[in-house]
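In what follows, a structure is listed as C-alpha cells, so that the remarks can point back to it.
All protein chains but one are shown in place.
Up next, chain A:
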Amino acid sequence: MTEFFQSLGLSYEAAWAFATISGILLIALPLMLAVAMIIYVDRKIWASMALRRGPNVVGPFGLLQSFADGLKVFLQETIIPSAANKGLFLIAPIVTFTVALLAWAVIPFGPEAVLANINVGLLYVLAISSLGVYGVVVAGWASNSKYPFFSAMRAAAQMISYEVSIGFILICVVLWAGTFNMNGIIEAQRGHGLGIVNGFVFNILLFPMWVMFLISSLAETARAPFDLTEAESELVAGYQTEYSSMSFALFWLGEYANVLLMCALNAILFFGGWLPPLNVDWLPGYYVPGWIWLFGKIFFFFFIFSWVKATVPRYRYDQLMRLGWKIFLPLSLFFVVLVSGYLMLTRYAA
C-alpha cells in the first residue's frame, strides 16, 4: 500500500505512515463490525440449539441487535464502586480491548495483505495473547469485591496453564513449517496432504496437535466449557461483576475479538489460512480471493466455538487444571519430541 501512496506524490516516509494508518483502520474497523455481527451469530446459534428464536426484533431477523445493545451501553452511566481502585478499575477494560486488537497486526489476509510481515509473527501472537490475562486480573483486583477477585485468581492460573501447552503445540507447527513468519507457515501448508489438500491438519502427526489447540484455545479465551472466570452459578459474572456501561462493553468486545483471533489462528496454523482447501488449479475455488477463504474458515471455527458453548457443560476447576497439566502438557511435549525426531530422520537426514 506504500507504493499506492507514493504514486500520489508523497515522500516515502509520509506514504509509509499513511499506509500503516490506513492498514490499521482497515483491520480494526471491519473487526469491530465483525465482532458486533458475530455476537448476533453466537446468540442465534445458541438459541437454535436450545430450540429458541434468539434475537429477532431489532432490524430484519434481529440483525441490528448488537448495534442497539451498543447504543444502549453507550448511553448508560459508568458506575465506579466507591471501594474500587479507580485508576486500575478504568484501565483494565482498556487493556483487554487493546490487547485483543494488537495481535491482529500480524494476521495475514492474503499473500501481500498483512500489516506487519515480521519474522517472529507467531511469537508475537503468543506474546500478545499472554498479555490478555492482565485485563482480567487487574479488573478483578481493582473491583475490590469478592467474586471478581476469585475470578481474577482463576483467570491467572487458567491462562498460564494453557499457554504452556499452546506453546508446545505451536513449536510442532513451527518445526514443520521451518519459520515463525505467518505467511511462511501458510505457504508451507500448500499441498501438504498428498499434494492436493492444503493444511497441516491432514498430517497424521499434527492432527492431534490441532485437536489440542482447539481445546486449548477455548480455555485460553475462557469460552464455555472453560468459562470458569465468569461462571454465573458461582461468581455472579466473575471479573465483570462491578462493571457497567462502556467499560463493560469494552470487555465484551475484547472477549469476542479474542475469540475471532483464536479462530483465525486455528485456520492459519492448521487449515491453510488464506489458501483454498484444495490445491487444484482447475477448480473455481482456486481463484476465489484468499481473504474470502480465510473469513470462511474463521466463521467455520466460530460455529464450532458456539456449538461447544451450547452443548458442553462447564468443567470443574480441578478438571480444568488436570486437563491442562496432566494431559495436554505431557502429550504436547511428547509430540514435540516425535515431530522433531521424524523431521530429523526425513527432512534433515544428513
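By our rule, contacts are C-beta pairs under 8 Å (C-beta built on N, C-alpha and C of every residue); 3 or more make two chains touch, one makes a residue touch a chain; residues count from 1.
The criterion applied here is as follows: contacts and distances are computed from a predicted model.
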Listed names "Predicted permease", "Cytochrome c biogenesis protein ResB", "NADH-quinone oxidoreductase subunit J" or "Transmembrane protein", matching UniProt entry of the absent chain: "NADH-quinone oxidoreductase subunit J"
Among A:Phe180, A:Phe305 or A:Phe328, the residue in touch with the chain that has been omitted: A:Phe180
Residue among A:Leu131, A:Ala188, A:Leu278 or A:Leu331 that touches the chain left out of view: A:Leu131
Touch criterion as defined above, residue of A:Ala19, A:Ala152, A:Ile268 or A:Leu294 at the omitted chain: A:Ala152
Options A:Glu3, A:Asp281 or A:Asp318, residue touching the unrepresented chain: A:Asp318
Where the missing chain touches chain A, by residue: 13, 88, 118-120, 123-124, 126-128, 130-131, 133-134, 137-138, 141, 149, 152-153, 156-157, 159-160, 163, 167, 180, 318-319, 322
